[in-house]
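Removed: one protein chain of the complex. Kept in place: all other protein chains.
Moving on to chain A:
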């Protein structure tokens, strides 16, 4: 077994186990911390694909910014066991049924799908380099790229607008 395969199995085990622990742990802060570890192992998967830029940006955006704000909010909310919402039995039953159907669909897809990965072509280009990525993003995919940034801007302005207090008439 090659070293890369071993690393892949270790990373995959970490990803799956922490993802499950995120859902199963009772304490919301523990969930958030497991999710952070999960994101780290996904960054490791990116590194295995030789996608250095993607791995680092993944860490900066998800672990470095989003999860910190998440933790922040959870810590301030002070969630207790007493505040937990008790869901009615029908909702739980529905959730179980939906889960079973969905997993059946997914499993059949995985069983019936064929591996279509052929031999790799060597193009001689260094796809790790940020220069190449930037040129492709801002030349070929210029319009979708700009649309994505406008979308983020709209989301940001919307949040500010929603959280801003309206002036009350006295």
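Keep in mind that, in the parts below, contacts are C-beta pairs under 8 Å (C-beta built on N, C-alpha and C of every residue); 3 or more make two chains touch, one makes a residue touch a chain; residues count from 1.
What we mean here is this: contacts and distances are computed from a predicted model.
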{"item": "Chain not present in the shown complex, as UniProt names it (candidates \"ABC transporter permease\", \"HcnA protein\", \"NADH-quinone oxidoreductase subunit H\" or \"Ferredoxin--NADP(+) reductase\")", "value": "\"NADH-quinone oxidoreductase subunit H\""}
{"item": "Residue among A:48, A:75, A:97 or A:137 touching the omitted chain", "value": "A:75"}
{"item": "Option touching the unshown chain, where A:10, A:48 or A:65 are the choices", "value": "A:65"}
{"item": "Identified contact with the non-displayed chain, of A:7, A:21 or A:57", "value": "A:57"}
{"item": "Touch criterion as defined above, residue of A:29, A:48, A:97 or A:151 at the omitted chain", "value": "A:29"}
{"item": "For chain A, the residues touching the chain missing from this view", "value": "29, 33, 36, 52-53, 56-57, 59-60, 63-65, 68-69, 71-72, 75-76, 128-130"}
